[in-house]
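Below: one structure, written as structure tokens.
For this depiction, one protein chain was excluded, whereas all remaining protein chains were kept in their positions.
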Amino acid sequence: MRIMVINPNSSTPMTDHIRTELERVKRQDTEVTVITNEGAPPAIQSAMDEAASVPPLLERVLRANQEAFDAVILACFSDPGLHAAREASQILVLGIEETTLHIAAMMGHRFTILTPLASRIPSKVENVKRCGLSEYLSSVRALGMTVAETEADPDRTKAQILNVSRNAMNQDGAEVIVLGCAGMVGYARDVETELGLVVLDPTTVTLKVCEGLVDAGVRHCRNGLYASPCDSNEP
Amino acid sequence: MRIMVINPNSSTPMTDHIRTELERVKRQDTEVTVITNEGAPPAIQSAMDEAASVPPLLERVLRANQEAFDAVILACFSDPGLHAAREASQILVLGIEETTLHIAAMMGHRFTILTPLASRIPSKVENVKRCGLSEYLSSVRALGMTVAETEADPDRTKAQILNVSRNAMNQDGAEVIVLGCAGMVGYARDVETELGLVVLDPTTVTLKVCEGLVDAGVRHCRNGLYASPCDSNEP
Amino acid sequence: MRIMVINPNSSTPMTDHIRTELERVKRQDTEVTVITNEGAPPAIQSAMDEAASVPPLLERVLRANQEAFDAVILACFSDPGLHAAREASQILVLGIEETTLHIAAMMGHRFTILTPLASRIPSKVENVKRCGLSEYLSSVRALGMTVAETEADPDRTKAQILNVSRNAMNQDGAEVIVLGCAGMVGYARDVETELGLVVLDPTTVTLKVCEGLVDAGVRHCRNGLYASPCDSNEP
Amino acid sequence: MRIMVINPNSSTPMTDHIRTELERVKRQDTEVTVITNEGAPPAIQSAMDEAASVPPLLERVLRANQEAFDAVILACFSDPGLHAAREASQILVLGIEETTLHIAAMMGHRFTILTPLASRIPSKVENVKRCGLSEYLSSVRALGMTVAETEADPDRTKAQILNVSRNAMNQDGAEVIVLGCAGMVGYARDVETELGLVVLDPTTVTLKVCEGLVDAGVRHCRNGLYASPCDSNEP
Amino acid sequence: MRIMVINPNSSTPMTDHIRTELERVKRQDTEVTVITNEGAPPAIQSAMDEAASVPPLLERVLRANQEAFDAVILACFSDPGLHAAREASQILVLGIEETTLHIAAMMGHRFTILTPLASRIPSKVENVKRCGLSEYLSSVRALGMTVAETEADPDRTKAQILNVSRNAMNQDGAEVIVLGCAGMVGYARDVETELGLVVLDPTTVTLKVCEGLVDAGVRHCRNGLYASPCDSNEP
Partner (left out) sequence: MRIMVINPNSSTPMTDHIRTELERVKRQDTEVTVITNEGAPPAIQSAMDEAASVPPLLERVLRANQEAFDAVILACFSDPGLHAAREASQILVLGIEETTLHIAAMMGHRFTILTPLASRIPSKVENVKRCGLSEYLSSVRALGMTVAETEADPDRTKAQILNVSRNAMNQDGAEVIVLGCAGMVGYARDVETELGLVVLDPTTVTLKVCEGLVDAGVRHCRNGLYASPCDSNEP
């Protein structure tokens, strides 16, 4: 099967990073095309960034439909433009945040989302509410490090992820940790081993769920919330 | 005071219509500048339309800040880009849907939203949830008429608004009717008189609340959910 | 327009205080009549106090209707008798708590209510639930000072308001501070300046919203939750 | 044990009716004193009526404390003044609505409240929310008969209770019927036999729960929500 | 009346302990038969234990029906098999957790559940959600002592109960303490006296509510959620 993975920002190193990760976990019979959302901001760190990223992103979703892909994955942990992308698309569209939060809700009593900076905590909490999963949220906690810093200082990053996850477990009752940033992915096993928690990497989890749903022929309904204005025959 | 009212779509007749209405209800000491969101779709009838409307809308919000307006009103009953606009803006930004739903929640036990076409019911229900007011929603009901039809056939429009409002009252327990479309505004008094319900025109309600909040110096907090990435000093 | 503001307790200094505040913020074309609820307890600090305050308060609401006022504001931050007052009144009735909490919900992600004494925290939490806005509440926090103390010691009051607001911001995620007591009003700007939060004075906010709603002809529905027994024609 | 049952309105026939019912179901070792709330309205049919009934009711709650009763029951299906009564009282205070709704929540999946007139449906729905039990509510349905009519025409009353209960079962999924009016009590067994539903008479249920809680020494906490202002030692 | 109380585990000392407690609080005209659930695990400390305890428990519920008991109480603070037991039973079945939490919700603003070990906190939180009472829950807190330890060291147990209850009051806003373990029962009065909280012993509370409901003829509905497959006549 052929899956288009859109990195919603315009950073090609991030696109490369996602591609490397997904090549490692995809099925042999899956072809993953990871593309950069050129024309979008270099990072999605605000609602303004999200707004700017969506129009070019929708172009790419349409292209995926025209080029006979089987599904599209939006690979930014705030699912920018997810509803619009589903309207635009005949093929399945998954967002990595929504998908991962639903899986997280099954893997333990409560999940905590790790995010780089404290300034994004309120919007993360809002996103969980939008997904209808607020009762599963133990907390959103920030590393207090920028994405750049997580890349520059692996030791501090590792220590900080472990530290914040431990606080989430002990103070908030977290059983599942959702990594809200690509720079955190490499340290998941340490947290699982040292703390006994379950750690989810959203990009990986979503690709694997996506492969399964494509196999099963599951798509979103285009008859209601995600109805395309182009399909409508209403009076 | 000076309030910029942005019609988020690119229809100048709609802009003119809003201007006429607001000129009638504004205070004498209020200067209302109603502008068209050129570059946006001619109507906002889907998440795709919303996505396309937001980038030019944010330009206008920034302009309102630069030109020393006191507040901005987004005059489309789905509040496209509201969160991004607040990030972008030092001055108060109000959306006509969010504002009207909060007022509606105070004026009776339950409110019903009237919308032109049934295809938009799911997204209206989602918007109420996003506002945190789902427990006040009696229903979203459609007229089954396009905006064009409501303009072309006033008699049928009036009869249909009355009919749908009566069903909302009798079957859903509605006490407040929120008019989700500009084409419905002229018929509010009939519903109030004949059914004893309260009918809210979102554009009017929001302008009047906005005048009051500007007087009181109330603005949104730019320290959390609406923090601008430009303001941030985080490490 | 003419607005009757009822101070629900029997303290004339409090009435004078409210009058002074509102004279400062009202529109020129608004006539504000602030009256004491004689016969009520000198302060409303319990459900018992509320119960005692409501019967004389309803008399004054009826008087406002007879004397052709345009609206009534109940100026105590627990909205005593609000539902009964709406039943009794053809004209708009607003409570300062309900109105302010709805505005607060729009100005940031979460709001914290400041209250003088810890003993009133549970009832404040209940009131937010009654308003249907629990998901917007970050916390209710007490100053640990009586109203008398806030009047007697401005320096300590100012420091304590700042201190408690900072805790609300840092520990509870508050972005909006709602001042739940008249004695706190004078210190709002310091909190806004020093902490970057938004601070709402309920009496001011409610007067300004009230002026707008009277302009717009908005009233509560008297056909359902606020139906007057006198209006009923039911079999 | 000695239980004071206050009929919150001033109708002595209603008081007598309650007394007759409770004498039949009380334990032999229980002394039930049913008293009329003189000074209150003759019936509680609105928030205004409730407001007028509470001050004299609180006098009677205080008297029950002075005269060494073991508990107080407020015998009107809207629990007027329940919070204030708990503040005023060292001894246990139960309201028949709150108590019955909690028992109803255990006896089946959903409960429907029967009320005489449709005009009271919104306030009944609000009361269920105040009790925190909205997810157990299937519906509130009206008989469409006044209390006087239920007394005057037993055959029609019986038929109508059966009819409305059947609709609640078939259309709303009701499994438990809560009788929201004294005039309905005599017909409970027919509904149970013919429809297989469970029917609760609030006055009876509450007396029996009250006897048990008095035996067990259970009282409300006077340290938080129901703290009396008189007990407070706060700075 | 005759009430069968089933200790869902197979520990006869626990059965004896429950019997002793209930003999002390039951009415003279109540015959309480406390039996051990032979074949079940010796303690119910996990979902696996619950699963193993239910089949023999249901046998005993059926026996209670055949032997003309008036009601059954499941005396383990996780209500194992409650729904199945109600399906199996014509007579009233009460669980001590569900019953006590509903009473706790009336006795104060928020309740905290004490449980022996921290490992059971998540499942306690889930149970409160299953009862539909999450908004009344202040916290679940663990003593950090096994049941065996609470029996072996009364002084430490008493000190720890007092300490944990104080934290629940000061940090979580608890007004009611629900004792989630038989070993805690003897220390309730100290907590009430020293902290001014209300403390509920689930077994006692449930027996007393049960006596009242049997008197009133209240049973669960067998027409919906608790329908027995044996009763069904569906096509």
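Odds and ends about this structure:
Going in written order, the chains are labelled A, B, C, D and E, and every chain counts its residues from 1.
Just so we're on the same page, a residue touches a chain if its C-beta (ideal position, glycine included) is under 8 Å from a C-beta of that chain, and two chains touch if they have at least 3 such contacts.
The structure displayed is predicted, hence computed values, not measured ones.
When the full complex is examined, the chain removed from view is found to touch A, B, D, E.
Of the candidate positions B:P56, B:P122, B:G186 or B:G217, contact with the hidden chain is made by B:P122. The omitted chain makes contact with just one of the residues E:D70, E:E87 or E:E211: E:E87. Interface note: of E:M1, E:I35 or E:L117, the residue touching the hidden chain in the full complex is E:L117. Considering A:E50, A:D70, A:E87 or A:E211, the position touching the chain not shown turns out to be A:E211 (whole complex).
Contact with the chain that does not appear here is found for just one residue of A:R63, A:K158 or A:R222, A:R222. In the full complex, chain A contacts the hidden chain through residues 25, 27, 94, 98-99, 102-103, 105-110, 132-133, 135-136, 169, 173, 175-176, 195-198, 200-201, 204-205, 207-213, 215-216, 218-226. Listed here are the chain E residues that touch the chain not shown: 45-52, 54-55, 58, 81, 83-84, 86-88, 117-119, 121-123, 126, 130, 144-146, 149, 224-229, 232, 234-235.
Residues of chain B that touch the chain left out of the display are 121-122, 125-126, 129, 134.
Quick note on the criterion: only the chains that are shown with their structure count from here on.
Chain centres here are Cα means. That of chain D falls 26 Å from that of chain E. Touching two or more other chains at once are residues 109-110, 135, 173, 175, 224-226 of chain B.
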